[in-house]
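A single protein chain has been omitted from the complex, and every remaining protein chain is retained in its original position.
Let's look at chain A:
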Amino acid sequence: MQIAMTVNGEQVTRDAEPRVLLVHFIREVLGLTGTHTGCDTSNCGVCVVLMDGKPVKSCTVLAAMAAGHDVRTVEGLAKNGTLDPVQQGFMEEHGLQCGFCTPGMMLTARALLDSNPHPDDHQIREAISGQICRCTGYATIVRSVHWAANHAAEEVPG
């Protein structure tokens, strides 16, 4: 079937089986491999993307269900070569190690900051609580999001 959606600001139309998951559509049909898969049961959240600005686990969404919606992946975080403060924050505060959960964590952080520009520790922890990181122990992710909140206006050259 033909599936049309907006991905990172661009209108895309592709042919895919009705059963194809959004994560596989993004990775294999569109070739955007920054979104990962980790568990198949919607528990780990390494596949998180933003759909109409809200974090969704893209292994739990059929590509067909995303038709007509606005999808944003990690590749759409930087704008015109300028890193999002969230991306910069993760580098500054060592919010990543192996990098596998990082795209999903950063997108959730972006959605959180869009609705709550200065979250406290608990609000950050709650926001990322549906996603697993096996490397960092989360404290540095919390610091990374604070860094982004504190540098919201900064233009960081990419």
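As a convention for this text, a residue touches a chain if its C-beta (ideal position, glycine included) is under 8 Å from a C-beta of that chain, and two chains touch if they have at least 3 such contacts; residues count from 1.
We take it that contacts and distances are computed from a predicted model.
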- Message: Not counting the visible chains, the remaining one has a UniProt entry; which protein name from "SWIM zinc finger family protein", "Carbon-monoxide dehydrogenase large subunit", "Fumarate reductase subunit C" or "MxaA protein, putative" does it give?
- Response: "Carbon-monoxide dehydrogenase large subunit"
- Item | Options A:116, A:129 or A:150, residue touching the unrepresented chain | A:129
- Hidden partner chain, touching residue among A:5, A:56, A:71 or A:96: A:96
- Thinking of the whole complex, not just what is shown, which of A:9, A:117 or A:137 touches the missing chain? A:137
- Contact residues on chain A toward the hidden chain run 17, 19-20, 24, 27-28, 32-41, 43-44, 46, 73-75, 77-78, 83, 87-88, 90-92, 94, 96-103, 106, 121, 124-126, 128-142
